[in-house]
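Here's the structure we're looking at; comments come further down.
This view holds just a subset of the chains, kept in their places.
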Amino acid sequence: MSTCSVADNSGDTAAAIDCLIAQQAKDHASLDTFYHIFAAALVFFMQAGFAMLCAGSVRAKNAKNIMLKNLLDACGAALGFYALGWGFAYGGQDADKTTFIGDYDFFLHANVDGHHAFFFQFAFAATAATIVAGTIAERCSMVAYLCYSTILTAFTYPIVAHAIWSKSGFLSAFNNDPLFGSGVVDFAGSGVVHLTGGVSALLAALVLGPRMGRFYDDKGEVLNPPKEMPGHSTALQMLGTFILWTGWYGFNPGSTLGISYDGAAEVASLSAVTTTIAAASGCVTAMATRYFASDPLARQYDLTAAMNGALGGLVGITAGCSVVQPWAAVPIGAIAGLVYLGASNLLIKLRIDDTVDAVPVHMANGIWGLIAVGLFCDPELKNAAYGSKHGGLFYGEGTLLGAECVCILFIVGWVTVVMGPFFMMLRKLGWFRVSIEDELVGLDVSKHGGSAYELAENKDSQKQAYSDFIKNADDNAL
Amino acid sequence: MSTCVNLLAGTVQGQCFQNEIDATRNNIDTFWLIFAGSLVFFMQAGFAMLCAGCVRTINIKNIMLKNLLDACGGAIGYWILGYGFAYGSNDNAFIGDYNFLLVNADGMTGYDLSFFFFQWAFAATAATIVAGTVAERCRMIAYFIYSFALTAFVYPIVTRAFWDVHGWGSAFRSTGPRMFDVGMIDFAGSGVVHLTGGTTALVAAIILGPRIGRFKDEHGVKLLHPKDMGSHSVILQVLGTFILWFGWYGFNPGSTLIHSTPDASYTAAICAVNTTLSAASGAISAFGLRWFLSEEGLLDITALSNGALSGLVAITAGCSVVWPWAAVVIGFTGGFIYIGASNLLIKLGIDDAVDAIPVHFANGIWGCIAVGLFATGTLINKAYDAPTTLYQGWFYEWGNGSGDGRLLAAQLCGVLFIIGWTVCLMFPLFWTLNQFGLFRVSREEEQVGLDISHHGGAGVHLTKPTAEAIENHRRSSLDKSRSTHGQ
């Protein structure tokens, strides 16, 4: 195969060694590409998870509609991120400069960093876009959704990614002159992905208003308590949750962006462990709290709390998965479960209607995830993952917490400034919400040619058919 | 642990390092195949969900059983015969004759074994394409026979021709002249896998005939508008689509077969990107066209998901040799082709329960042709061992002013061979089965649904407790907890 032996190098040992070094570098590149593809495939699979979670959480009459939105935003994200987003986010990055937006490698024409990097980042952009689908389900029009998801993946999200993950970003820890000397630690994107998606979801829910009959009755009177609109299939929700959890093992460990450089393997495996523990803690806390907070005469084990608690834990650990000790994942996850419950109740108090509780899971826990880094970050681990030591508040340092707070403010501000007016405009144009009739009858019938399900019509007629059939078969056999 | 340190002579030591590096590369390659093979196998779940979602509720058990059995039958058929025919190493350009039943497993390296695993997963994919088309009316026994024949013989011959280093039509051929000096470029199998499966599906659908009530009413009078048979669950259909798309990241990038050279890893990465872009474009174009053509502005999710699959099938042949912009064009066209072929089938009265023919057959052909148009020399050099003379896609040759169409010609010949070979074998097989009444279930069975007639009852039981029962329960448990608290 290769030609590094001393004999091949005409007896020159030094040349042989250089040859071996070059080979090793190639092998590292191969291995890292492989790792990217593995992780990106898992992250892409999260699209299936979101689709199942949303499908299970909406009423049967809107199932097709929400699935369509989920599939379409994966497609829109691919094209939008290919055309513009990647260039805005990572084009022409340079650790010595600080820029607000990238301006190179649109349409992948220059192939900066290789295709594997694009593939991985596309999967992240698609995740950010799809978070909103669930919140505004059952009432948002398709056109509005298409416009929104294209803008998010082509412009809004790339700017955030550029600020925090690109080498030229003004908040980036990879810049040579980072903010407060530390830069923002958002390892796999509690902020970049989940907070961005979550804030968009909140804005959309505010502008769009609640589903009909959720908080107000026909006459516009406030309902107390609000009407529950349970999803049509818990099995699909659960499937979605498990797929998402599995996909997170590409999301968090994959964010090392390689496995061959010094220390990458340790960082990746630590991320896998903290991810696991935080998800488990979030699930248990959220379910137990909901259980003990419910009416003592009719205590219920609430599946939704359990599932969203796990997802909340996952979102909460995403920023810090590589820089906190495994024990810290327990409080981070546990608090994430409580944050989810609190935010979910608050939304209901404020009469903001979120069909799948995406705002509490992604926005509230996105914020918590960033703060948690500022509290629990272990300087040694940060050194392993980022090459510089900065600890969280519990290790006696406050700088990082400051940087994280700036990051939260920036993301919330930026997304609000861009998406807020955009949603308002959609609303003014009357494009944002489907008509009252469409909403009442369900979007599947009104927009998609019929219900998502054709289940057995009638059990009795089925039984009849079966007995007729058996009788015939017997007759024939005789 | 490296053992190179104690060796004395510099030359020996160099060799020792070299061996270590080669071993590591071999390990990476093996890992790569296990990873990709697992993803490709997972596509079986995708097909099962897609089919289960598309058929009527009365037939879901039947269709899923077929999906499971062709994975199993495929494994056994491919192990017994298929692998030996496809990759058994003699010099024959048409068929191999070695290592049936993996009898020579002792002589296989780890990489060889994982190669078998990976290839089996592909064979199972080819077999499962047909399940959907013939759903709701095909007999189980016919399905067995067919899937065994396909994985044990028909498909292996095609893979031999286009993927083996001995194959007569292969761009990998190293043991003789290549077809038109280039050989057919079918990187991950638009032709080998999807066209083979799709052609089989087409032949089967023609001989089997449409489902009762699809194109004609009870009295045999042709319906003005073909009846939409209804599908059990769109959600399962979309789940299937997502799983398939996910699995395609093993299918296409994995087809590099190795990952430890810079060229291979570059190729794998570009395959992943092209796969993504083509799927997205196909979905949007099919969805848009269907919306545009329908009178009431229908937002058709079936068109969207089948459009994505069409884009995936279309890019499969060329994922390693076209630039991303071309992937967008290929996928976009793939979406149109899907809508056209789907409408054509209905016009011709050919009944395809899951639209597998437009997706796999029509776009399989398009995928192979697209390579002949868009393949670029830079990438061919990376993906294939440097050919003696480099021929690119026709658009590039045209741009160079030569207009040389050799690659396009090779692609067309490949397509014709696959269609011809599959029809020649499958048509007699299905026709014979049909003559002996083994192909189609009886009219009664079809009407009552195969789940009841063959599988002991319905596949879904959604009875819930009645409102009254729930109310009673609530009262009694309330009483109970009150009395406990009273104590």
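Which chain is which? They are A and B, in the order written, and residues in each are numbered from 1.
Note that a contact is a pair of C-beta atoms (placed from the backbone, for glycine too) under 8 Å apart; a residue touches a chain by one contact, two chains touch by 3 or more.
The model shown is predicted, which means the values in this text are computed figures rather than measured ones.
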Task: Whole-file subunit formula (labels as shown) - done: A x2, B x1
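We take it that only the chains that are shown with their structure count from here on.
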- [ ] Return the distance between the CA-based centres of subunit A and subunit B, expressed in whole Å.
- [x] 29
Task: Residues of subunit A touching subunit B in the complex - done: 1-2, 4-8, 13, 16, 20, 23-24, 26-27, 29-31, 33-34, 36-38, 40-41, 44-45, 47-48, 51-52, 55, 63-64, 67-68, 70-72, 74-79, 82, 107-108, 114-116, 118-119, 122, 142, 233, 236, 239, 296-298, 447-449, 452-456, 459, 462, 465-466, 468-469, 472-473
- [ ] Flag every residue of subunit B that touches subunit A in the complex, lowest number first.
- [x] 10-11, 13-15, 17-18, 21-22, 24-25, 28, 31-32, 35, 39, 56-58, 230-235, 238-239, 241-243, 245-246, 249-250, 253, 259-262, 264-266, 268-270, 272-273, 276-277, 279-281, 283-284, 287, 298-301, 304-305, 308, 324-325, 328, 444-445, 448-449, 452-453, 457-458, 460, 462-463, 474, 477-478, 481-482, 485
